[in-house]
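Yeah, one chain of the complex is gone here, protein chain that is, but the others are all in their spots.
Letters A, B and C mark the chains as written, and numbering starts fresh at 1 in each.
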Amino acid sequence: MYNKKVMDHFMNPRNVGEIADPDGMGEVGNLKCGDIMRIYLRIDPTTDVIEDIKFKTFGCGSAVASSSIATEMIMGKTVEEALKLTNKDVLKELGGLPTIKVHCSVLAEQAFKAAAYDYATRHDKHYAALENYSPEEAEHDHHHDEDED
Amino acid sequence: MYNKKVMDHFMNPRNVGEIADPDGMGEVGNLKCGDIMRIYLRIDPTTDVIEDIKFKTFGCGSAVASSSIATEMIMGKTVEEALKLTNKDVLKELGGLPTIKVHCSVLAEQAFKAAAYDYATRHDKHYAALENYSPEEAEHDHHHDEDED
Amino acid sequence: MKTIYMDYSATTPMKPEVIEAVSDAFKHHYGNASSIHHIGQDAKVLLQQAREQVARLIGAEPREIFFTAGGTESDNWAIEIALETKPGKHIITTSVEHHAILHPLEALEKKGYRVTYLPVDEYGMVSPEQVAAAIEDDTILISVMYINNEIGSINPVEEIAEVAAQHGILFHTDGVQALGNIPIDMSANQISMMSMSAHKIYGPKGVGALYIRKGVRTVPLIYGGAQERKVRAGTENIPGIIGFAKAAELARENLTAHIERLSGLRDKLRDGIMNQIPQAKYNGHPTKRHPGNVHVCFKYIEGESLLLLLDMKGICASSGSACTSGSLDPSHVLMNIGLTHEIAHGSLRLTLGDFTTEDDVATVIEEIGPIVQRLREMSPLTE
Partner (left out) sequence: MKTIYMDYSATTPMKPEVIEAVSDAFKHHYGNASSIHHIGQDAKVLLQQAREQVARLIGAEPREIFFTAGGTESDNWAIEIALETKPGKHIITTSVEHHAILHPLEALEKKGYRVTYLPVDEYGMVSPEQVAAAIEDDTILISVMYINNEIGSINPVEEIAEVAAQHGILFHTDGVQALGNIPIDMSANQISMMSMSAHKIYGPKGVGALYIRKGVRTVPLIYGGAQERKVRAGTENIPGIIGFAKAAELARENLTAHIERLSGLRDKLRDGIMNQIPQAKYNGHPTKRHPGNVHVCFKYIEGESLLLLLDMKGICASSGSACTSGSLDPSHVLMNIGLTHEIAHGSLRLTLGDFTTEDDVATVIEEIGPIVQRLREMSPLTE
């Protein structure tokens, strides 16, 4: 079902856990849809570089793997750079997900956005990518394509 | 499909053939239905005993077997006695036929009746069993029951 | 790594005796049972013997057994029979049926039929009274599954069949999970039709049957040749049917021992899990239950992840979680027994069978704790 890279990230997820007193934190998803992801950020306020990132995920294999690889991709980038990452990048880095699971990769993108927004709000930072962002509307949007091929 | 006795009569039919100048001859069935039987009789005019009987049949295995066993049952009987035989007797003697083939046993009964009628007409004999007999109506009546059990 | 297969309700491995019977038929009995030559007649005889074997397993007459390509076809066919032989537009079923019943009924709703989906209790069961109360003037069919495929509860189908009979309504039961797992005696009940599937009783896939009580009017779902007394067309799958028959024979001979042994393993597995893991809910009826079914929901974790981690240990299980089916919601069964999304997502079905050993059960009990623990540590929901 999943390729080797996805399974590796699922079995050995990178950056699982929490950060005490994080500079930013975001959570998306809901119980109804069956996947929830929370991201914690530690950011250097002068350089804006993401020095540490941790996640917790409730969800299926691809939700966990997407979370894991996304944190790897985000770590060390500036917030600005990291905000450019989309679920397409996550998918590509994972080497693809089954069609019905593609929506899981959106979760990571959304969770990071929410955490970055939290950081921006608390530290009075402004990012072009977050200009029209509203945490309410950012509810992880599920568009399951049930076709199996 | 057929039991041993039926197969034996089919494979080694008794009394196949013709009688030259028969005392009675009858043919029933038609091409449309796929079975035709012709019976030839040699009858002792004083005793009314059937001294010889021969048949020719165009038809399936059970038509041939029914013809064969019927001639055996008829041989040596008086016409009166032989007219009492019905397709039930033929069936019983054969040890049964598949339901869809039961109609074939009627053929033999009807063919003999036709031959006896021919004999009676030509020799001015009268048999109670043939009182209401009309060769036109005697068309072998097919009532296929297609249920296979 | 050793495979520990605990997904018998999804499908069973074939028993060696069954494999041998089918393989022998492949080699020696390839005839078309409609052919009159010896190769065909040989097939016809075997077909009849197979029909007798399957009939014996459920106390039916051979001519009440009609072979199909599986449980799904049998379910669809039973509905079609009601539709085409009874006037009326109303059908009663339950909200926890298999999709092989629910989906054809949903298609009928679009064509103007009315379907009552009876709500179920916390065990996924309905009562004869509920069924009686739902009957309308133009009810043509009542279909209630014998044993639920997810949570294993056994419905009182014999009593429900009586209610149906009193009202002169056809009663169908999806017996796919019941066959070979509980005693069934058609001569002592009033069930009109029952669906069966060979691959759930150690027989081959792609073979099933519909029991149709003598006297029930029948029409085909699949039209064509005159096979199966003219109501199920298509060259008979003789080797498959022979395999089904062999599986039925073994099931009949071993029924009591099978039930006893499995129930024991099942309860051991249940206790091993429930005594060890907090925040877990055991689903399905405690006693009126499939002998091999264990169904648990673990709070804070998601079913697919659980299955994947179990699979890494060689343990094959199943889940009614949303993610395994590619749908948004957890299985309709779990929703309909009143579980919240929170708990329903963490569902795990372990189904045991004749090849399950005490060791297998012990291993699963040992492995499952740390796996649940690990997922809970990763979960943002864990309190």
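By definition in this document, a contact is a pair of C-beta atoms (placed from the backbone, for glycine too) under 8 Å apart; a residue touches a chain by one contact, two chains touch by 3 or more.
This is a predicted model, so every value here is computed, not measured.
A.B. asks: Can you tell me which of C:Leu118, C:Ile238, C:Cys297 or C:Ala344 touches the chain that was removed from the display?
C.D. replies: Residue touching the chain left out of view: C:Ile238.
A.B. asks: Of the residues listed, C:Ala132, C:Ile222, C:Ile259 or C:Leu381, which one is in contact with the missing chain?
C.D. replies: C:Ile222
A.B. asks: Since one chain isn't shown, list which residues of chain C touch it in the complete complex.
C.D. replies: These residues of chain C touch the chain that is not shown: 3, 5, 7, 10-14, 19, 22-23, 26-27, 30-32, 34-40, 69-73, 75-76, 98-101, 103-104, 106-107, 197, 199, 204-207, 220-226, 233-240, 304, 307-308, 310-311, 314-318, 324-326.
A.B. asks: Given the full complex, what residues of chain B touch the hidden partner chain?
C.D. replies: These residues of chain B touch the chain that is not shown: 7, 10-11, 13, 16, 27, 31-38, 56-61, 63-64, 100-101, 142, 144, 146, 148.
In this text, only the chains that are shown with their structure count from here on.
A.B. asks: Round to the nearest whole Å and give the separation of the Cα centres of chain A and chain C.
C.D. replies: 40
A.B. asks: Roughly how many whole angstrom separate the Cα centroids of chain A and chain B?
C.D. replies: It comes to 91 Å between the two C-alpha centres.
A.B. asks: Averaged over CA atoms, how far is the centre of chain B from the centre of chain C? Could you give it in whole Å?
C.D. replies: Roughly 55 Å separates the two chain centres.
A.B. asks: Show the residues in chain C shared as contacts by 2 or more other chains, in ascending order.
C.D. replies: none
A.B. asks: Find every residue in chain B that makes contact with two or more other chains and list them.
C.D. replies: none
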